[in-house]
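Complex shown without one protein chain; remaining protein chains in place.
== subunit A ==
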């Protein structure tokens, strides 16, 4: 039986910055200063979180009013095992909370200690975060109580214009069975392609034939020599870069393949050209794993250049 497809953890993260505009900017500034502002729409209703546009008249909302830091739970649930990023790292209740003076409910966490203490209609108050920057997380959470707790001042007065929200996601990336065979062959120092049964093209790495929409099946060993079809010289430094600029990233059409792979060409950057013949420079076999990084780079072989006609279909 074939080995199971290869998989690997994939963690991605980005700190999203967002400009706030006039309504949310004032709302976030208020949170930093220990105040909660709601927006009043034409029908007189006060919305917390604030709306930027009146849902009935569609006019921009300009009037913001203070509401109280105490409120009433209108719906709730209970989380025994908090997920990464949630407001509390111990069991808590997510709840919809209508603050006193507001007509709509805000979603936030309630630090009730136990599920038995949660109920619809319960009175809660804001627990302010010790350090506040103008963000919904300036409300650390809510806690059961009818009495407001005043926040410590921040001593800041500049308006909040932006928020930053870090997003961290964790995945397991799983390759296809064909990709797994390709990667496992790489770990043995071999390059493997697969041929489309319809158009007879050979794909490296193997994939469903993008022209015919059918799986490729016939395995084709591929030589680690090839031809530069096109290339660029990287002169700009960037985070995570593996080589010092200037260096060459090229599309290399391996002998026997019908689709080029991207890789580095090491040599005189000014000398790399379309049609140049190159060969793989493998790392030490002891370091090989299931990755194309087993090939450190490609080097010029010194053979005569391949004629343009031999690779023009692959540009």
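Here is the rule we use: a contact is a pair of C-beta atoms (placed from the backbone, for glycine too) under 8 Å apart; a residue touches a chain by one contact, two chains touch by 3 or more; residues count from 1.
As a working rule, contacts and distances are computed from a predicted model.
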Hidden chain of the complex, named as in its UniProt record, picked from "Molybdopterin synthase catalytic subunit", "ABC transporter permease", "Lipid-transfer protein" or "NADH-quinone oxidoreductase subunit M": "Lipid-transfer protein"
Kindly state which of the options A:62, A:120 or A:241 is in contact with the chain not pictured. A:120
Candidate in contact with the missing chain, chosen from A:37, A:209 or A:254: A:209
Hey, which of A:37, A:61 or A:109 is the one touching the hidden chain? A:109
Please identify which residue in A:68, A:123 or A:137 touches the non-displayed chain. A:137
Subunit A residues that touch the omitted chain in the full complex: 5, 10, 12, 16, 18, 20, 24, 27, 47-49, 51, 55, 74-79, 83-87, 94-96, 98, 104-109, 115, 118, 120, 135-137, 163, 165, 167, 169-177, 179, 207-215
